[in-house]
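Of the protein chains in this complex, all but one are displayed in their positions.
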Amino acid sequence: MIVVIQCKDQVGLVAGITGVLSGEQLNIVSLREHVDKGENRFFIRIHIEQETDSQALEAKLQPVLPPDAVIKVNPLPEKKVVVLVTKEYHCLADILVRHHFKTLGAQVQCVIGNHDVLQNFCQRFDIPFYLVSHELQDKTAFEKQLTGLIDKYTPDYVVLAKFMRILSPGFVARYTGRIINIHHSFLPAFVGANPYRQAFERGVKLIGATAHFVTNELDEGPIIAQQIIPVTHSHTAGDMMKAGKEIETSVLAKALHLVFEDRVLVYKNKTVVFE
Amino acid sequence: MIVVIQCKDQVGLVAGITGVLSGEQLNIVSLREHVDKGENRFFIRIHIEQETDSQALEAKLQPVLPPDAVIKVNPLPEKKVVVLVTKEYHCLADILVRHHFKTLGAQVQCVIGNHDVLQNFCQRFDIPFYLVSHELQDKTAFEKQLTGLIDKYTPDYVVLAKFMRILSPGFVARYTGRIINIHHSFLPAFVGANPYRQAFERGVKLIGATAHFVTNELDEGPIIAQQIIPVTHSHTAGDMMKAGKEIETSVLAKALHLVFEDRVLVYKNKTVVFE
Amino acid sequence: MIVVIQCKDQVGLVAGITGVLSGEQLNIVSLREHVDKGENRFFIRIHIEQETDSQALEAKLQPVLPPDAVIKVNPLPEKKVVVLVTKEYHCLADILVRHHFKTLGAQVQCVIGNHDVLQNFCQRFDIPFYLVSHELQDKTAFEKQLTGLIDKYTPDYVVLAKFMRILSPGFVARYTGRIINIHHSFLPAFVGANPYRQAFERGVKLIGATAHFVTNELDEGPIIAQQIIPVTHSHTAGDMMKAGKEIETSVLAKALHLVFEDRVLVYKNKTVVFE
Partner (left out) sequence: MIVVIQCKDQVGLVAGITGVLSGEQLNIVSLREHVDKGENRFFIRIHIEQETDSQALEAKLQPVLPPDAVIKVNPLPEKKVVVLVTKEYHCLADILVRHHFKTLGAQVQCVIGNHDVLQNFCQRFDIPFYLVSHELQDKTAFEKQLTGLIDKYTPDYVVLAKFMRILSPGFVARYTGRIINIHHSFLPAFVGANPYRQAFERGVKLIGATAHFVTNELDEGPIIAQQIIPVTHSHTAGDMMKAGKEIETSVLAKALHLVFEDRVLVYKNKTVVFE
């Protein structure tokens, strides 16, 4: 069982929390704690050997914590996720393969695409695919269709697996802290469109990918994971894009793994990641 | 202030320890805990904001811990170290440069070489250098000279910075858990002499370096840090050696940094490293 | 078009070869040359802008080369491959997904498994799957079944994508230089069975994976690509195996990509890889 807590810092928090656990005869397998001195903020993740009643444990923890504390007591996965895609297959395929072989740590409930390119692939894995085209309707209507579908599934997370539409503040607010995106650059380099073309023009020797939570600032949300891959003068912009897909796939996989295991805590525009 | 403890695992250890700290009004900046389930062993490192009396704190911690507990309450560095070398400069130079600019986190008390090649370099940094040749005397006499010198300085650690002599069990026992070596391969590949020649003959695509504590099994001690660097068909054995020196330098630097900050706990043949 | 040549070294080879190309008005996009001085061996890979008649070009190149020259004039892929598997899905899935989306650079003709675990997965991608069990028959009969199937497809390469049976010298000889294996360790560390258990026992801080051509010495064939991933004290042997699968997948993908683009030349027990 995983206990994740964040609150303002004060002396005695760890003692208080672990005292409660010890009183319940719960055994700590692994504990990670972090205090952000600048923000005076306390973060902790505790992996407990046993399973116990979540709500009862939360209730016992509350008295030893400040009133602002956010407590999550989670059984290890399954999280539920909805995946949004456009045309590129690499991230989706990685997710669906892991899901198919039960190593994703989450339940993929459906895939929504604004193109039908990946419909056939989803069908091969018996995953419901919905085509919601952004054409022939305005953004409000488009997003209404999306949220209608998503909300039917009540997912824990919405994963943008190379979904190439910018979402409105209203959409983002509806799923605050629950939308995960893969951006095809080493943020904050090459914000926005066509980062591989930008990287090629600049003559960089490394290209990157960034998995992050989505907020209303484009490509400015809290970063979960980043990775790079070396490139050389012999890479065209197209070669960089190909090389980039490899790390997009692996960095999104890593970020999802971290999130699904409750290893990522968000505060303001940053993450605390207890790997 | 750093508190490092290892002992057999039991329920309530973190609560007990942090309860003592909280009772002393000590603030935890960062806490890392690990339980090795196979060995039923508990490891913890706590970074405390304040400084306090070490012995008094140890005395207060003892009652909440099992009798086998090893407790260290350390002020952050300075550790004291003696460095042993042969002819190669790269690791020594890195250590002495950091020492010179006070970023090593330890006090280099002297350098002992079994050749005089690096004497001049040590002098440039005003570090005492002792030549103890292994020639013209047997191993027992050679090591007696070494230990005589080392013991005068009562160092916390003996660093083998490319010291190319194999030390006897008696020597190793004298400084149990306190000798750190840099081995020029990705252990356990290429144990023993001439690992770069071995790597070249095998046609590997990566070469490595390993920093480890020295035990009586050659190249078998607990590993602190490892690193690799890519090589290609165009690397001769000599080129691999050159490339290898770069990671030997950086992996030893990293290992020393970890050890000097009390981030490395040893149990049996393994380390727990709280980075 | 790709021209790949190896032969004993002598003065004037590049001039001779490129003189022929220039005489044919063929434009060189990229040229990589390597001479192994120890072996006095010459290797070259030339990427030519145009396509031309392979046999005619080979015939024109022969007179400027020593008699031992091995010349390959290849259109860029499609290579043909047969994949052998046991129960683990990760490498096979990566191959079949790339194949499905036409980014593998090769044609997967069929998959042969000594267990039926992955049959359903292959069917989802419309790839023929053959179950050839090693049970209830001796190795000779088992391999006869394998070669019977493989030979029907006349593949360029046989890919062992976590195929957990050791093949006989006779089998290996039949496909000399054409069998590619993924080994789940950083060779030559942890040769043989259960490398992750070995790595865990040793307490390493990095684990690796190696893609190599298969020869009759177990895990001793020419290495194509290697990769590592960091691990810590908190990884159990099982966690290492999970982490290892990620790099097994990516290093095999990389090796196949290099081989399918004719970037890998083999001589004796080593490879020249023109990335």
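Just so it is clear, A, B and C label the chains in written order, and each chain counts residues from 1 on its own.
By our rule, a residue touches a chain if its C-beta (ideal position, glycine included) is under 8 Å from a C-beta of that chain, and two chains touch if they have at least 3 such contacts.
In this text, all values refer to a predicted model and were calculated from it rather than measured experimentally.
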item: Residue among C:C7, C:L31, C:V117 or C:A243 that touches the chain left out of view; value: C:L31
item: Touching the absent chain when the full complex is considered, from A:L131, A:L149, A:M164 or A:I228; value: A:I228
item: Residue ranges of chain A at the interface with the undisplayed chain; value: 34, 36-38, 43, 186-190, 202-206, 208, 222-228, 232-234, 236, 269-273, 275
item: Residues from chain C at the interface with the omitted partner, ascending; value: 9, 11-16, 18-19, 21-22, 25-35, 37
item: Absent-chain interface as seen on chain B, which is shown; value: 30, 89, 93-94, 97, 100-101, 103, 121, 124-125, 234, 242, 246, 250, 253
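Note that in this section only the chains that are shown with their structure count from here on.
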item: Between chain C and chain B, distance of the C-alpha-averaged centres to the nearest whole Å; value: 40
item: Chain A, residues touching no fewer than two other chains; value: 30
